[in-house]
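Complex shown without one protein chain; remaining protein chains in place.
And then subunit A:
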Amino acid sequence: MTPLLQVEGLSKSYGAHLGCKDVNFTLWPGEVMGIVGESGSGKSTLLNCLAGHLAPDAGRVILDTRDKGPRDTVAMSEAERRWLARTDWAFVHQNPRDGLRMNVSAGGNVGERLMAVGARHYGDIRAQASDWLARVEIDAARVDDRPRAFSGGMQQRLQIARNLVTGPRLVFMDEPTGGLDVSVQARLLDLLRGLVRRLGLSAVIVTHDLAVVRLLADRLMVMKDGHVVEDGLTDQVLDDPQHAYTQLLVSSVLQA
């Protein structure tokens, strides 16, 4: 089996300030990896480098692309990277407003993605958009409503539909349950888990919520001050943390 993503020596700094330093990992098809760490630990910098939003200073990000096999997304042209960002990977932002077009209908938000990869038949696009809205549990009656009329949880589910409609194999998520009420979080977690399983997706999820990673991620990477201090199976890192920082993190969680 070919790894879906191989990250080698990835580093990024902002002038004198370190973003992330010498990150290495291999993600296999179907795996969900969580990245945890406090604010400023470099987890979002890393995610943005992986997704091509930021240019790393050093390192390689080798993606097993659908059409051309393993390719280094850091070294390719901007146009090529943008194409892959529509076809091969998806990015779910913490704030749905960053990932949605707020003045376009729910159906249009999903359909737009299909048109960006070449779909032209209106009937097909609308049918696929409706199918995806149903999969993320958005009522068909709301297909023509604009996302600003939706609740936060619905907006987040719409963002997920918009991202997954083009059939990516890899999804990057930045605090996907971040601004949501706990009851809405649970529903979103269940939805994400079902989609990952049914579609065989791989995912990299950045979060500060250890309960979220325990339920969603197979593997876990812990970051502090730009460095990966520990990684392993999610339940192993949480139940038997090795690094001083991870021990502190795990023991600091309030028991509900």
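Note that in this section a contact is a pair of C-beta atoms (placed from the backbone, for glycine too) under 8 Å apart; a residue touches a chain by one contact, two chains touch by 3 or more; residues count from 1.
To be clear about the criterion, contacts and distances are computed from a predicted model.
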Next item on the list: Would you kindly match the missing chain to its UniProt protein name, picking from "proton-translocating NAD(P)(+) transhydrogenase", "Phosphonate C-P lyase system protein PhnL", "3-oxoacid CoA-transferase subunit A" or "SufE family protein"?
Entry: "Phosphonate C-P lyase system protein PhnL"
Margin query: Please identify which residue in A:86, A:126 or A:214 touches the non-displayed chain.
Written below: A:214
Check: Quick one: which of A:18, A:54 or A:189 touches the chain that's been left out?
Finding: A:189
Note to self: Suppose we count only contacts with the excluded chain; which residues of subunit A make the list?
What the structure shows: 28, 31, 183, 186-187, 189-190, 193, 197, 214-215, 218-219, 232-233, 235-236, 238-240, 242-244, 247-248, 251
